[in-house]
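Only one protein chain is missing; all other protein chains are in place.
Now for chain A:
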Amino acid sequence: MAYFLQRAGRDYAVFERAPRPGSFFTRYPRHRQLISINKRHTGKANAEFNLRHDWNSLLSHDPRLLFRHYSRAYFPDAGDMVRYLGDFAQRLGLHVLYNTTITHVTLHKARQAWNGHYFILTDQMGHTHQCSVLLVATGLSVPNQVDFPGSEYVEGYESVSVDPEDFEGQNVLILGRGNSAFETAENILGVTNFIHMLSRSRVRLSWATHYVGDLRAINNGLLDTYQLKSLDGLLESDLTDLAIVKDREGKFHVTLKFFLEEGNQSADAVTLPQDDNDNFAMRVAYDRVIRCLGWNFDFSIFNKSLRLSSGGEFSKKYPLIKASYESKGSRGLFVLGTASHSVDYRKSAGGFIHGFRYTVRAVHRLLEHRHHGVAWPSTELPTSQLTSAIVRRVNEASGLYQMFSVLADVVLLKENATAFEYLEEFPVQMLAQLETITGRKARHGLFVIDMEYGRNFSGPDKDVFFYDRSVGHTEDAWRSNFLHPVVYYYRHLPTEQEVRFRPAGWALPRPTAIHHVVEDFLTDWTAPVGHILPLRRFLENCLDTDLRSFYAESCFLFALTHQKLPPFCQQGYLRAQGLVGTESLR
């Protein structure tokens, strides 16, 4: 964000608690291996396309600031990330105040302020800073702790030893089933007696859910050893029902909270589940219990007046924000980065670098329009270029690809559909407010270009390798399962109601017409008949016109035998820019 503000020449400052950027990565992930891919080769030169497979770089104009120059590893070391972020801030000359801990944020009403109030930030020295727009990108910094009897015996991911020696010959119980839990398990898999992993719900594999925050294959060694009965195992139970008791030898036993409530018993006398049920799964005693339950947003520094509350039932760990990343409580407060993931939690990549680098840009564009009168960047082109404009974007755009179903391109049609404006990477849930956010007019219909997975293809319980999982025929494109472009056509801008009450499972409200470009094994949607032709037919039928291209000779014939010409001839030939063609083509 600082980069975008810097480029736009805006007055900004970044406060950073640590003496350098990316302090999170100096300690985390604990086992130092990032699980975001650093794909240095794609066989393509297209830089925009290559960002689809670069999950670590931030956006900038400087090609030297690409992560692939910082690490050769496919799953890079966290230290390289620290180095990269340091270079990024330094080389771009970003205005960062290091060693500044903001301890309190409050609101000060002021009529002349952009949003009717200023944000007052107090740092550890007691200095105050005032700003009109507050961008909070503090990530999730508070380890999630579940309170249950015996939780004091539990070690946390943030502090547990990463030295496998410390686990030699131990029985280990890990609470949680996310990547950090598996990462911890992976590290000690070979030295323990066994590892049991306990979580509230079943494990979610990212290759089944298509969500990068779920368990990645790189960490899932324990699944192997569990299913092959190599003593390790996975269990599901609600942690809040459990209790852990320590026996005389210092070993830990799992029991139910319910039993503890029965009476004041000494540790050895506590009822254990196996007393009733002698084949209870967790009847063994553990040497260590490790908690890897994820992280929460730090709400503590925000004054109540900011009305920054936590998200709904499923995203308690995130602050509640709108799809435009603005806080629901106070105007002018935006949540960026990992902390903004409530918008697309468990759906898209907004909680990760390769996702939020685009959402941040979207927020920047919104602010540029709101406060500086700079309309959302767009390109205006004649209709004859519509198919090409869409084909180009779906084949290279990385923002659409990473932030699928969250950011989408929008084509705003001009009167009589002779020309259109192309807007990139708009937060699609704000579609109803498009005109106010972008400063562009959507009076004559619009297309939304989105990337989507098949509707029933993603989920922790889905078999993603079933036979016939991929579709190769244009007629079946709507049943495509893998990520593929979807084009929605609306005659009118949908209303807020329509966006909110869209059909279940739909990224957008029900359109006037919809087109799926059939999924492609190579994600190369440029086949003339397989991809472009059906797309053209769809666009033609939405606009009720003929979008074919013609040689000048055909346009000449039409010009003298018809009163009207197809758009391609009108916009090319009639302006003396017809396509002549060569002998061999005719």
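Everything that follows uses one rule, which is that a residue touches a chain if its C-beta (ideal position, glycine included) is under 8 Å from a C-beta of that chain, and two chains touch if they have at least 3 such contacts; residues count from 1.
Note that in this section contacts and distances are computed from a predicted model.
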| item | value |
| --- | --- |
| UniProt protein name of the chain not shown, from "Thioredoxin domain containing 16", "histidine kinase", "Cytosolic iron-sulfur assembly component 2B" or "Phosphatidylinositol glycan anchor biosynthesis, class H" | "Thioredoxin domain containing 16" |
| From A:Gln112, A:Ser300 or A:Ser584, residue that would touch the chain that is not displayed | A:Ser584 |
| Of A:Asn115, A:Thr255, A:Asn296 or A:Asn395, the one touching the omitted chain in the full complex | A:Asn395 |
| Residue, one of A:Gln33, A:Ser237 or A:Ser470, that touches the chain absent here | A:Ser470 |
| For chain A, residues in touch with the removed chain | 44-49, 63, 379, 381-382, 385, 388-389, 391-392, 395-396, 456, 461, 467-470, 472-479, 510-511, 513-516, 521, 526, 528-530, 532-534, 536-538, 540-541, 544-554, 556-557, 559-567, 572-582, 584-586 |
